[in-house]
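This is the structure, below, for whatever I ask next.
All protein chains but one are shown in place.
Should a chain be cited, it is by its letter among A, B and C, assigned in written order, with residues numbered from 1 in that chain.
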């Protein structure tokens, strides 16, 4: 479930990448804190950009009690690592941390964390946005929600960028 | 130094906003963790977008030892609150937290934190980006860096979006 | 290995009543043949996603011995 790799980034220095699937609840902010404390982040990273997706109690107008997140063991990890490599090739990031929940998830629990570190804010912000968008649209995960009348598969992700969605 | 206010957001629900200047070091990630733990964030916020600016050991090709961040007491707070209000008017965010360091800052210390919470990721990501860009270009702060040959005022912020800057 | 390993996920898994299965490999076997064998349908539904050896594929590629073919609906992670 864990992947740590080093390769030259666009700046020619080794970049670090960690991708993990988590079957149990995690606190995304605490994970970032621990990751920073573990010393991976050096004085060259002036910018940190973080996105956290958390389970909401509503989706498409209906109250949601909990949900199950199915994935494709092997392919899902591979896909997430591929997304991170693409981000690293496009932007000068020093470090990428991606955590994604699997299994049964309750309201208020964190589902996904994407954090990137870079010298400049543009690289960090753009890389984080790229990763979360690709992850939402291409990574093999499937949500099944428990609503009042039973269970339902979520058919598509919202674009996230329309006020109406 | 503290501002807490409630007003209707675009979704018609009260939004919360906290803006603080901090003369002493703070851990931006721990601040977000405490803020989440304080219960302000409800089940309706599916998306959290965070930007953290940290003092780098290099700027414009030179090693930097430490720096001093001057501000305009009264106007700086007012300006930051105004930025947050603009963000709240443009995007459906539930909650905004902005912390900004002042005074003497050492390498590795956090300078600025912008965190926003929203139902959808587009609103959170766009609001955070808007706030950090406006803050960098318009908020009354001035950096003086200690480099090997003495001190120097930073004349302009990098755009943050050019790989060359 | 002279077999093809087949996997189903999410709604497709439920519709197929199983998470995985396997069939014998034969020369010239295509993704659409596997889908026909699994579902009885001639055509792969338009919205269906297909991966071969954990890589997304488009169209109807030919398979080789030992390949793993997966069928699943549009993804909804994050």
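Quick note on the criterion: a contact is a pair of C-beta atoms (placed from the backbone, for glycine too) under 8 Å apart; a residue touches a chain by one contact, two chains touch by 3 or more.
What you see is a predicted model; the values in this text were computed from it and never measured.
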| item | value |
| --- | --- |
| Shown chains that the omitted chain touches within the full complex | B |
| Chain not shown: contacting residue from B:50, B:69, B:92 or B:119 | B:69 |
| Those residues of chain B which, in the complete complex, touch the missing chain | 53, 69-72, 74-75, 78-79, 100, 111-112, 132, 135-144, 153-157 |
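We adopt the following convention: only the chains that are shown with their structure count from here on.
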| item | value |
| --- | --- |
| Rounded Å distance, chain B centre to chain C centre (Cα mean) | 48 |
| Residue list for chain C, restricted to those that touch at least two other chains | none |
| Junction residues of chain A, two or more chains touched | 53, 132, 136 |
